[in-house]
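Only one protein chain is missing; all other protein chains are in place.
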Amino acid sequence: MTETPLTGRARADRAPHTLSEWQAAGGYEAVARALKLPPSEVLDRVDQANLNGRGGAGFPAAKKWKFMPEPGKSPGDGPSYLVVNGDEMEPGAFKDRFLLEALPHQLVEGAIITAYATHASVAYVLIRDEYRTAIANVKRAILEAEAAGLLGRDILGSGFSLTMKVKPSAGRYIVGEETALIESLEGKRAVPRKRPPFPAQSGLFGRPTTVNNVETISLVPHILEHGPQWFRALSRTEEGGTKLYAVSGRVHKPGLIEAPMGTTARELIERSGGVSGNGVLRCFQPGGGASGFLEAAELDIPLDFGNCAKAGSMFGTGTMIVLDQTACPIGVLARHQRFYARESCGWCTPCRDGLPWVARILDALEEGTARPGDLEILRMTAREAGPRGRTFCDLMGGAMSPLATALARFGDLFEAHLDGGCPIRRGIL
Amino acid sequence: MSDTPKLRIDGREVTFRPGVDLLTACIEAGVMVPHFCWHGALGSVGACRLCAVTVTENGRDRIEMSCMTPATDGMEIKLRDPESEDFRARVIEWLMVNHPHDCAVCEAGGACHLQDMTVATGHHARRARFPKRTHRNQDLGPLLTHEMNRCIACYRCTRFYRGYAGGRDLDVFGAHDNVYFGRAEDGVLESPFAGNLAEVCPTGVFNDKGWSKGYARPWDMMHSPSVCNGCSVGCNLTISERHGRIRRVENRYHGAINGFFLCDRGRFGPLWVESDARLATPLIRGAEVTPNAALAAAREVIAQGAIGIASPRASLEANYALRRLVGAERFFAGVPDAEAAQDAAIVAALASHPIASLKDIETADAALVLGEDLTGHAPRAALALRQTTRAAERALAAEKGVPHWLDNAVRVAGEGRRAAVTLVTPLADALDGVAARALRRDADAVAAFGRAVAAALRGEAAQDDARAVAAELAAAEAPVVIAGAGLGVAGTVEAAAEVVAALPKARLALFPAEANSLGLALMGVAGGLEAAAQARGARPVIALETDLEGTPLAAAQVVALEALATATTAGAQVALPVASFAEAAGTFVNHEGRAQRAFAARPDGPPAAWRVLSALGGLWDADARVDDVLARLAEDLPVLAGAAEAAPGSGTKPCAARAPRRYSGRTADDLAGRVPEGMPPVDPDGGLSWSMEGAQGAAVDPARSSGPAEDGLHSPSAACLAQAYVGGPLKGGDPGVRVIRPGMELARTPDAPAHPAEGLRVIPLHDPFAAHPSDRAGAPLAERAGRPVMRLHPEDAAALGLSEGALATVAGARLPVVCDAGLPRGHVGLPAALSRRVPARIDAAHITPEDVQ
């Protein structure tokens, strides 16, 4: 079980544990341990564990936490906040859903420890609207923990107090972007904020705020329970811990796999029953819709943030989409771009007006109504709007990375689409 | 060796003000970085992405949005490099994906920021080939049009309307490429500052509705610098005319007064000049006569000596001519004695304390408002005070290291803190929602509260809330105290001055009733209307732009000089049409004692009132100019000597051109096939030509300029180019001259009449959209103005036998009754204009219910 700390305790039917069941399995021991240490010590342990955020950007969790001011050290009034990001909507991502539904107490534990280390006294868990079971299960876990004195005032006599609340979202992928999420929690449109100021300086309601992904938070108790060295040792690379990988698309048994950080795509695909369709891999996206396409030659790359970036892709959510030879990457791209275009918040120009143009061209390519000049528009958009800083947030950049890699890797296939639509669907290729 | 920070733009070294963003730094260095969402008053939000520049750091180039990047010392940036040029061109291309190509028929054409930016980036061929998204437009009321298909989603409209002006009925809806800026449903935009959307919007979504029906290209119009006549603030206007008709009023930037924005009364009010409510021809007892006949008749009437009734809305020149004609002893103000006394008190107070301009209010960090309903009485000042309320938010944001220009971040980091702004008013106020403290006091208790604050500041005993306010004011770096004539009670002005006297860092802002109230007070009057009635004997009255209906002079024999047809002109012995404020050069002294010159906005209007008076009394030669009047005025009344310097003299060479360089009106006239090539009319008073001949753009001094004219930049968004720094004074100095100075010699103060001690206390009800009969005379404000009513506390109403909706007559006016529990007992709310005609208290018996059948 210590090889799969994150999911090892989950039940096959995903039914959540009651508090007593969870405690019987060793739950909340990490909390008790953490609250006996000074917050800085908790932070140090997570730092030593090399825990990178699992929400997509892979930013070291402890490094982010260090920006949180100690009580009384920030101008203004009011609490500091912890926000747990459960907006999971990235195409191909379904890992947080599992953690929220099946292991809500693990999340509560993680939130308590993280809030303690970051001097937060209020924690919000934002969960996407469609995850109704997850919303209910986390709410129940919070109530149970509150009743048992594990949340609320003076937790376990430590002097530390934490209020924890679930706030369901109401649709919109951009809510997942951490600053947009904060806006959303404040009751506004989920339009991202400029950084700096970073959330730790001026976050929710202008107060110091940490935002972490559900998976990141869920890993924290295990670091406290088993120690940073153990956590790092779980990984096959420099980046600590296990990863809740997911494999979907053209594989026989799509699903979640908790495996050491740095597990290869080959192994993950094998564990997912192998490539389905015609059984021959065409390409894959290693980390959700916003990650660049990789091909068979890259099957043996240890999948983590650093290695995916080096390969010209992105580890993102670590949730892989697999295409066999009968699947068209341009078709996948068309679905992705339609999604990103629709989910743009509408704030900045390249994303708001550039993405729908791209999506329409991809549709035209599939349908066979595209024109040669259209490919130049695709190249132009990827070139001009892809790099960081061109748009307000990273949604557009995320959308452009599969487009750019597809244009680079499958140029001929794009050209072939100009002549009557998708050649794969038509059986020509 | 100074520590002025520098940066390089395309290799050229420039200095910049520390603490600004890169876009601002560039603009202040004279380099126009293309932009949409950035606005000089609204700050940076980074939405449009047009302001991209290339920043070179450690030998590497990267693209940054200049509006979102702090300018730092030693920075090196490029604008004319292929990378940033290409990106900016793509931003335009993206914006044009859905933009209709309707420039030919768009009212904004020729003065459109989107058009300018599109041309500037070189985008000219449409590559997007898919159907455009279309929106349904809304009916937003009489003032503004709505054409959402033109929207480029810069979010300026909501940022201005909501964030800057506090409106809540305009918002953005939808998401992705389907964002919509409008109301929840069709209907009138509620904010009295909505008209600014026509200029804030960088394309043609919101336009002045009346103008939109008969729009002209900017290069086909004459643009004249003017000064608003709507209240005592004196906002600077540009009035545009074509074919003898005034088409549109726009903001003319003034660093100390209106900045980038006007109120709707100022923007739409002047259009009454084009209405049929004008006094169009001379009248003798209501019958039309020739001008010469009318002049002869008028001379006859006044031959035995007349008294003069001056107007606080008329120019210094007109009032001074009247004063010369009748003599100082017979020169009275066309306002009640109490108001004349209060205006004199305002001058006296301003002469002994530091004066606050609107800019000073905007940048203050605490404020005390005694009795003023600013939104109704001096609307632009209310907009300034809304910015004051954000001072605490800005301060906290700064503590967190958030720069002031990063607007959305400031709003968040400020944690909703409100500056110490205290309102002390009898009625609920439009600013209550943003003030830290809204205190309700009976009309007569407002001044007492002010005096209590002053006492607390001096360390004397005072009630708790006065002490709390005093403590906040004392802790402030730059507090302002605001009072005025809006409440119509004596004592608030003195109380405000007392507070300022006890507060070393404070400034005083006092708002009299009218655009030239202080000019008239500085000139000195023998009294107001009651005093005039006493002094008149059997003499006739020369009424300058004053309707005497309902005043003690209603029965007099009158020679009326008017721009508007009134009851007085209808019944006058002689009525003589004169130029409105928009049709003649004239000087006005605003609330801060600043003399400002307005110029004629069309060449063929009626004669200036001073010319008519001069003709009546042989005061000046027939070819005299405004300069001659002002020279004489300066000699006669040295306190007003500064008025002559409010703008360069009429003989100044080169004159300033009213027509832009591209003017086509002289040769491409489409009216009736005429192609006039004759001499353009000559403006004797302006030092401005009625043609394109003369100085243009930056070559014109600010007082005569109607806005910057830069190559390729024709829209209101280019206003910042004329500013010494963004949001600061105009290059060459803000126009106008402060004539109220510390220690100046004051004109004789007319006696304040004693208040009646009994009766219902009158509270003026100010309507932001209608302060004057002229506002109701002209479209479109007439439609926007509220209906005049009488407000009573329900119990007072019941005691008078009145119920909601009943009609009652007071001082000759029939008004529907509104029962309003928000009104203190023992008070009666009356339309502000009417309230100025009645005593401060009126006997309940004088409110007579109208018999309904």
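Per-chain residue numbering starts at 1, and chain names A and B are given in the order in which the chains are listed.
Keep in mind that, in the parts below, contacts are C-beta pairs under 8 Å (C-beta built on N, C-alpha and C of every residue); 3 or more make two chains touch, one makes a residue touch a chain.
Convention: contacts and distances are computed from a predicted model.
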Omitted chain per UniProt, picking from "NADH-quinone oxidoreductase subunit E", "tRNA N6-adenosine threonylcarbamoyltransferase", "Ubiquinone biosynthesis O-methyltransferase" or "Phosphate transport system permease protein PstA", is "NADH-quinone oxidoreductase subunit E"
Any idea which chains on screen the missing one touches?
-> A, B
Which residue of A:H105, A:R250, A:R390 or A:H417 touches the chain not shown here = A:R250
Checked against the full complex, the residue among A:Y116, A:F160, A:Y173 or A:W357 that touches the missing chain is A:Y173
Touching the absent chain when the full complex is considered, from A:L35, A:L51, A:M89 or A:L219 = A:M89
Write down which of A:V138, A:L185, A:A200 or A:V220 is the residue touching the left-out chain.
-> A:L185
Checked against the full complex, the residue among A:R33, A:R335, A:R383 or A:R409 that touches the missing chain is A:R335
For chain B, residues touching the missing partner are 168-175, 180, 183-185
Where the missing chain touches chain A, by residue | 88-94, 96-97, 128-133, 165, 167-173, 184-190, 205, 246, 248-250, 254-256, 289, 319, 321, 323, 327, 331-332, 335-336, 338-339, 342-343, 345
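Keep in mind that, in the parts below, only the chains that are shown with their structure count from here on.
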Averaging only over C-alpha atoms, locate the centres of chain A and chain B and give their separation in whole Å.
-> 53
Sites on chain B touched by chain A in the complex | 45-50, 52, 62-65, 68, 86-87, 90-91, 94-95, 97-98, 127-130, 152-153, 155, 172, 174-179, 396-397, 399-402, 406, 408-409, 412-417
Within the complex, chain B is touched by chain A residues 74-78, 172, 186, 189, 193-194, 196-197, 201-202, 205-207, 341-350, 352-357, 360, 371, 373, 377, 380, 384-385, 387, 389-392
